[in-house]
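What you see is the complex with one protein chain gone and the rest in place.
Moving on, here comes chain A:
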């Protein structure tokens, strides 16, 4: 016994990419929708195993490539501790200097996300930071968010912005998050970071909006001298769903 979704679900579906108004078979979901779901799951599993290729970023400036201590994707997934530490060779590639901020494009759990969104955000945010001393761009492989703390320490940067691939979802396997950390140091708590998440081209936050939010966060953090849960986003949202979008990590235990 199945029932085709009624016409009016069409208009509701225009408001969200969520799987609403699915046709049913008795209590449960129709077979066609179940098979589509299984297809999406396999695709997302593929995204997890993909690797980041710096050449595909089409960067206007040279970058420094580093990697964590995780040897491959399989070890990366199982050992987040290794993903938070730079390899010895990677550390040597980061010359110490004096910078206000370092941007890091990192694969995280979706290299595709970093490839598609990273350079786009960077292109918008850099001109907004005219008086900032910006470190050379770093591209990090097999990286967790906290790897940025060590990168910033090596480079002598007061702030790090990790632009990292989120865990892939069924609707979108290329969503990126930005983690901004003021005064980063190895072993610091996640409550000291601010996050802008869900940056992607399938109804997520646009690179433009994310970059504007990020610029606000950076300027406010520099003014107050801190980042994290105490830095609350008080900007007003002009158009709902298109405005600022951030969340402090570790507020719901659902990080990365």
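Simple rule for what comes next: contacts are C-beta pairs under 8 Å (C-beta built on N, C-alpha and C of every residue); 3 or more make two chains touch, one makes a residue touch a chain; residues count from 1.
As a working rule, contacts and distances are computed from a predicted model.
A.B. asks: When one chain of this assembly is omitted, its UniProt record names it as which of these: "Xanthine dehydrogenase YagR molybdenum-binding subunit", "NADH-quinone oxidoreductase subunit M", "ABC transporter permease" or "Ethanolamine ammonia-lyase large subunit"?
C.D. replies: "Ethanolamine ammonia-lyase large subunit"
A.B. asks: Which of A:85, A:117, A:197 or A:227 touches the chain that is not shown?
C.D. replies: In the complete complex, the chain left out is touched by residue A:197.
A.B. asks: Identify the residues of chain A touching the omitted chain, counting contacts across the whole complex.
C.D. replies: With respect to the unshown chain, the touching residues of chain A are 1, 3, 5-9, 11-13, 15-22, 24, 27-29, 33, 37-38, 40-41, 44-45, 47-48, 77-81, 109, 166-173, 175, 187, 189-191, 197-198, 200, 203-205, 228-229, 232-237, 240-248, 250-256.
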